[in-house]
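To start, I am sharing the structure in question, which I have written as structure tokens.
All protein chains but one are shown in place.
Residue numbering begins at 1 within each chain, and the chains themselves are lettered A and B in the order written.
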Amino acid sequence: MKFAIAVFSPAHAPSSRRALRYAEAVLAGGHEIARLFFYQDGVHSASANVVTPQDELDVAGQWRAFIAANQLDAVVCIAAALRRGVLDEAEASRYQRPAVNLPKPWELSGLGQLHEAAQVADRLVCFGGD
Amino acid sequence: MTTLHVIAHSPFGDERLASCLRLLGADDALLLCGDAVYALRNGSEPHRLLQAAGLAQRLFALDEDVQARAVGNDLAKAVDYAAFVELSLHYDKVNSWL
Partner (left out) sequence: MAKSLLIISRQAPWNGPSAREALDIALAGGAFDLPLGMLFLDDGVFQLAPNQQPAAVQQKNLAANLQALPMFGVEELFACSHSLARRGLAADTLALPVQVLDDAALAALIARFDQVVTL
């Protein structure tokens, strides 16, 4: 079965970790992840600049590794990202901002990608709110 | 179509659980995770609310959250992530109360 998973919270939020554990369980269960979509404060889960203390879980790092290892489609909503200062090279250049903090494997795109994923997936599951 | 509702917020001083229970369909289910598992605390108001709702086999709790908070659980079926995924497929859709 195909899952679209949307994350609305930053890496330090319990729901972001929960979303990651859920996404892992989806793949472990033999299912597919059509897309991961990061919206609202979820764009911070994609930030390359997150620094976690050594004795804490690096959820942002784990998301990156999970996406790369499984070659998943990971989209960050561009409008939500800009508003929150999460920029890739193109946007940082466009708006002349000093820092690029959205690396590959993340892609910036629009809400249309969330809708497309919801249309192709058997289930749309959202995490966030904290 | 049936819905698996998911709540992750503490029920104390928050409307999500109360609103969800009002809208819950007869064949829907509720999964408590994060601080929402505090609703399972015996003797608490939300615990009474959940008991009154008579969800029987339709109330679930993410086990890691129950364990982390040392909440005694006499109402919900404890599930792990694999079971959470299966529940997502058993019900027709998932509605997370963000």
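Heads up, the rule we're going with is that contacts are C-beta pairs under 8 Å (C-beta built on N, C-alpha and C of every residue); 3 or more make two chains touch, one makes a residue touch a chain.
The model shown is predicted, which means the values in this text are computed figures rather than measured ones.
By the touch rule set out above, chain A reaches the unshown chain at residues 6, 8, 39-40, 79-80, 83, 110-112, 114-115, 118-119, 124, 126, 128-129. Residues of chain B that touch the chain left out of the display are 1-3, 15-16, 19, 22-25, 28, 92-98.
Simple rule for what comes next: only the chains that are shown with their structure count from here on.
Between chain A and chain B, the centres computed from C-alpha atoms are 25 Å apart.
Contact residues on chain A toward chain B in their complex (touch as defined above): 1, 3, 8, 14-15, 18, 21-22, 24-26, 28-29, 31, 122-130. Those residues of chain B lying in contact with chain A across their complex are 8-9, 33-34, 62, 80-82, 84-86, 88-89, 93-94, 96-98.
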